[in-house]
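Read through the structure below, which is laid out as structure tokens, and then see the notes.
A single protein chain has been omitted; all remaining protein chains appear in their positions.
As written, the chains take the letters A, B and C, and residue 1 is the first residue of each chain.
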Amino acid sequence: MVAEIKSLNEECGIFGVWGHSEAARLNYFGLHSLQHRGQEGAGIVANNHGRLKGHRDLGLLSEVFKDEREIERLTGDAAIGHVRYSTAGSNSILNIQPFLFKFHDEELALAHNGNLINATTLRKGLEKEGAIFHSNSDTEILMHLIRRSKQSTLMERIKESLNAIKGAFAYLILTPDAMIGALDPNGFRPLSIGQLENGAYVLASETCALDVVGATFVRSVQPGEIVIVNDDGYQIEKYTEDTMLQICSMEYIYFARPDSNIAGVNVHTARKNMGRRLAQEAPIEADMVIGVPNSSLSAASGYAEESGIPYEMGLVKNQYVARTFIQPTQELREQGVRMKLSAVSGVVAGKKVIMVDDSIVRGTTSKRIVQLLKDAGAAEVHVRISSPPLKYPCFYGIDIQNQKELIAAEQTVEEIRETIGADSLSFLSVDGTVESIGLQFDAPYNGLCMAYFTGDYPTPLYDYEKDYRNTLEKINERAPLTT
Amino acid sequence: MVAEIKSLNEECGIFGVWGHSEAARLNYFGLHSLQHRGQEGAGIVANNHGRLKGHRDLGLLSEVFKDEREIERLTGDAAIGHVRYSTAGSNSILNIQPFLFKFHDEELALAHNGNLINATTLRKGLEKEGAIFHSNSDTEILMHLIRRSKQSTLMERIKESLNAIKGAFAYLILTPDAMIGALDPNGFRPLSIGQLENGAYVLASETCALDVVGATFVRSVQPGEIVIVNDDGYQIEKYTEDTMLQICSMEYIYFARPDSNIAGVNVHTARKNMGRRLAQEAPIEADMVIGVPNSSLSAASGYAEESGIPYEMGLVKNQYVARTFIQPTQELREQGVRMKLSAVSGVVAGKKVIMVDDSIVRGTTSKRIVQLLKDAGAAEVHVRISSPPLKYPCFYGIDIQNQKELIAAEQTVEEIRETIGADSLSFLSVDGTVESIGLQFDAPYNGLCMAYFTGDYPTPLYDYEKDYRNTLEKINERAPLTT
Amino acid sequence: MVAEIKSLNEECGIFGVWGHSEAARLNYFGLHSLQHRGQEGAGIVANNHGRLKGHRDLGLLSEVFKDEREIERLTGDAAIGHVRYSTAGSNSILNIQPFLFKFHDEELALAHNGNLINATTLRKGLEKEGAIFHSNSDTEILMHLIRRSKQSTLMERIKESLNAIKGAFAYLILTPDAMIGALDPNGFRPLSIGQLENGAYVLASETCALDVVGATFVRSVQPGEIVIVNDDGYQIEKYTEDTMLQICSMEYIYFARPDSNIAGVNVHTARKNMGRRLAQEAPIEADMVIGVPNSSLSAASGYAEESGIPYEMGLVKNQYVARTFIQPTQELREQGVRMKLSAVSGVVAGKKVIMVDDSIVRGTTSKRIVQLLKDAGAAEVHVRISSPPLKYPCFYGIDIQNQKELIAAEQTVEEIRETIGADSLSFLSVDGTVESIGLQFDAPYNGLCMAYFTGDYPTPLYDYEKDYRNTLEKINERAPLTT
Partner (left out) sequence: MVAEIKSLNEECGIFGVWGHSEAARLNYFGLHSLQHRGQEGAGIVANNHGRLKGHRDLGLLSEVFKDEREIERLTGDAAIGHVRYSTAGSNSILNIQPFLFKFHDEELALAHNGNLINATTLRKGLEKEGAIFHSNSDTEILMHLIRRSKQSTLMERIKESLNAIKGAFAYLILTPDAMIGALDPNGFRPLSIGQLENGAYVLASETCALDVVGATFVRSVQPGEIVIVNDDGYQIEKYTEDTMLQICSMEYIYFARPDSNIAGVNVHTARKNMGRRLAQEAPIEADMVIGVPNSSLSAASGYAEESGIPYEMGLVKNQYVARTFIQPTQELREQGVRMKLSAVSGVVAGKKVIMVDDSIVRGTTSKRIVQLLKDAGAAEVHVRISSPPLKYPCFYGIDIQNQKELIAAEQTVEEIRETIGADSLSFLSVDGTVESIGLQFDAPYNGLCMAYFTGDYPTPLYDYEKDYRNTLEKINERAPLTT
């Protein structure tokens, strides 16, 4: 009675602190609370009176720094850190950030969260001019641009370079004199400023990392902004005026920790509201509401409260899955041996169950969980998804670039229902999603990027344009997309 | 806004299979689902046509078997395995089970869950007769008794030996010809029999392990029973008639996985019922009910449902805590840097909160969580504990042998409330606990061991008698215990 | 132009110190100089004011103690240590010594160098009386005997037990009050007493270990003696008067380090004398003398000096072989890819070469080296062995228990010459060996055990008697043994 749980992954979390004698250790704790944003590798670079020193490796943060001396070695009053999720299969230490660059005339460290959409073009152009890349990372591109800029100051060179890159990015840059944060013109990725009791400033991908280190929230970094933190405090500048807020809606739906706030909205609350709205949009009579742990528990409890149907623990996740190296053989798998998720037959047997999940990517996971519940004796399984169907690829950092992997791009809701074996299936509407999250910005979808649901990309697609058009045509031939 | 979460630990989980060509691999998956019962070490011994071979080491199962070849090496149609929680500080590989013994005339492997209460006496006596012990484990004592028994068959020797040991035990024994399970006369620890599709039999500490390997539940092993599984199927014998069921109530309250059933009662359901009963026994007006993750979530949702107060996610547990080696320094700890649990200020700020937890041991953890919630802005924090106060030590395998560590042995409920800084505090009654779990056996407390709550120990205390009396006197001088 | 070099292995080295605040660290350095006696595992047990604590593991000493903290943890003024060579294939940590035993009434640690020849009988008898063994090691047998002895003091129990075991042994025993060394009645294995500048006493398998820690040689332990070292100094007792010195001649020929002295004779000098004598017994005209590194270099230089023929470096050993995990495939091996030994064609090409080696076991290595030299262009290869033919098994600790593996037990010298492809072959005579080593004791072979050359075993063979007689008969049928 167990099944694999899906993984929809995002790229990376970043954290930085300027002005605290235990900067690297604070980084460790901040990154630890961002570990859900990337498990492939981690690193920290500290600034010890102008001399940058770093440590990075493949693995979870606790593995990378399993020897305490690695943290103690990173002395200094400032540090930036990174946890990485790998999009491509290139699990080389060369791709683990922050990158540390030492030139004859300056030192810099860089960390990046997001995905550039003109990276291939920029990289090819730079290589033609003699540039040598050592990683597959977009981060290195920015470094080449900064070094080649003819502007007179580092800040000017950085600003010029930020204007050359397109897509989604939240950068942290550490120099001997300052910690710099920069956000793309659409603010796809969250980036928050906090302050410690001693006055030190902190930059972090999510506010949960501020909480963990005891920092007070100061403000969110806005699209097109650069934050410069140094011994004089922090200062905000803009490198472009051509901005429009488009926060990745999947941060609310799936990625971010429920205790984080994004643009002033608590993630758990947003999810619970989506669950409530889903109960209004797609009600059904049943004995219980269950959520798929862990990301759908908030939405499930919202659905339960709104509908008045009891909320039960019908699925249990093994908390020790993170690093399981040995897998069942094909034979054992067929025999029902699975490891991550269990259906609680003592709870669901003979019952009509509403199973709330946050999204459906390929459908294979949903199919397994429905099967799991039925094997455990559930009489009916009604699937309710607390977001709209994922129909379009994302080029801004979510690992769904390949549209062919999206079941909703190829099948109707009824076809999906049949595929996953549910007794009924409903998705939350686009409007329902936008209104449940409740942003109020003067921008499309009130400031949310909903592109994977609607195809309304907030930017030109640059390197991805051609492929995307081709794919789109093929899909439309088979199954014209309709919301 | 984070705090350490408590750890009340039990000793070990066991799993065995007889009659499947991938016995060791099934063991791996079965043990994986029992990992919550012990994280100090793990091991598996397989029976390859009469030749026993094993692998064991310190660490999580996934670390012990991180090289797949270690599993592949354990060929054979039968295997028993063990995950260990360490009571004493002796984290030596010598204590990791199963123990494998090779004599000139027989081979046996043993694994044990529980705690003997006449171990010191037995061990001293055996040593006086020349016995040499290589571990601190009770398991080794049984082996010495079996080898020294003058009975004619192995089964008779085992039965004689089981009658010599006192306390709580669930044993698994693997021989070239059979897999044997044995339960103490009170059935303190759960032990279930399951069957795979191919007919193979499985023995496991919890039914969740049966589910994970796709086995059907057959029956629970009863107090004083021996199960013999061999190529002819399974057979039940009794080694004593002097039995009385006294299942450890903490299995329902805290230890077992919510998807396990014990004596026919689902653990999640029992917890939810305790939460409901708690809402009846100790109601309070508030804005929300929150549970301490993960073991109290069921009780919290029960409380919420019964009271009609919304269930919210006010505390978030970092899912990556299991192995965090680096700790905050004292300075950082004072500054509010903690790692395991976060209070969600976006949810609790300004609200009256009912915080449901399953138990209070020393009170330090409860104090931290209350503080965490207040730091996050909670207006009031009302603590509700879904079990009675822990006042007495346990000698049957729960890690609360030292009564001085139990806050409820020394303080009244009102004193505890003050200590932990809650606005109100209530515990579930003994009757409420017994009735919520809902066993119906003709035995004290309907078949539950409630000794840590009531002092009613179901057995003489043997080696622990003297110390216990002394401690009790001292405590009674200070704070006479009353239920 | 490379070949594997032979390995004839002995069991273990032991080292102990009593009375120095850095006892464990001194042990580390002492054992390091004894690493050639065993590379499978290592361990140290220290005595910290009556509390014994140890660390042991598989691997080279530098691997077992690669974390300096493992040494620092072993505080205390006394310590014994062990490096292990495995005879049986049982590479389990359970067999790594010293063994540390903790009873309710005493603590002891034991380390052992040698091989008991009545171990099987003793073990079976002990198991019948209820004893449980956790290792395959002879060391554990002594512990069982000591614990079962009814004598009144530990020393009396030890003496009684030593009289029950037969064969070759040098034991080190550490108790809270003393360090005890014991040697078998034939003194097969060397054991020396040394003293540090601060007055502390040291016991070691070879005198090279005394040199390394800066200790002065005091005396050799004699057959049948027990040395007791405690805070009052050292004291010698005898546990038997039935003794006869029979030092293992292979210690001089192959095992011991050239800088060690055994029974007052320097090992390098003994080897050089064997080389000189060999030049007298088996002269031949040639262009150069070369030795097989490293153990035959002394004998080769002796041969060169005596014969007046230049000593050249015709074979080079790769100093980085110790831990080479990757081996050539069969195809590459045929192509001539080998890793440990190279013939220097620039030296041997076109020359008549005398190749001096210390012994021939199976002949395969000699064959490879001769081929190597011929492939490198040597015109003639004349093999000279600085010891007699190995015809009989050893039961006292050298890894040649299986007579079928000894080429000289089955072939004449001329047949061996043909097998290994040499142009001529000679062995040193038994008399030549004995006289070159130059002991002067009133015992067979002047105090040397020459059993593997002559079949004159100095003791009854106990457990090995029957097998040995059978084997002997079969061999005699085929090729009657003659010296």
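Please note the rule applied: a residue touches a chain if its C-beta (ideal position, glycine included) is under 8 Å from a C-beta of that chain, and two chains touch if they have at least 3 such contacts.
Since the structure is predicted, the reported quantities are computational estimates derived from the model, not experimental observations.
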Among the chains presented, those that the missing one touches:
A, C
Among C:E237, C:D259, C:E281 or C:D456, residue touching the chain not depicted
C:D259
Out of C:T120, C:Q195, C:Q222 or C:S345, which residue would touch the omitted chain in the full complex?
C:S345
Would you indicate which residue among A:A131, A:L162, A:L297 or A:I354 is in contact with the undisplayed chain?
A:A131
Residue in contact with the excluded chain [from A:H144, A:K351 or A:K374]
A:H144
Of the residues in subunit C, which ones touch the absent chain?
1-2, 22, 25-26, 28-29, 32-33, 35-36, 60-62, 65-66, 68, 71, 196-198, 208, 211-214, 257-259, 261, 266-269, 272, 294, 297-298, 301, 304-305, 310-313, 316, 318-320, 322-326, 328-329, 331-332, 335-339, 342-347
Touching the absent chain: which residues on subunit A qualify?
93, 101-105, 123-124, 127, 129-134, 140, 143-144, 147-148
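The rule we apply is simple: only the chains that are shown with their structure count from here on.
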Mapping chain-to-chain touches, which pattern fits: line, ring, star, complete or other?
line
Centroid of subunit B to centroid of subunit C, CA atoms only: how many Å?
51
Taking the mean of the C-alpha atoms as each chain's centre, how many Å separate subunit A from subunit B?
36
Averaging only over C-alpha atoms, locate the centres of subunit A and subunit C and give their separation in whole Å.
62
Indicate the residues of subunit C shared as contacts by at least two other chains.
none
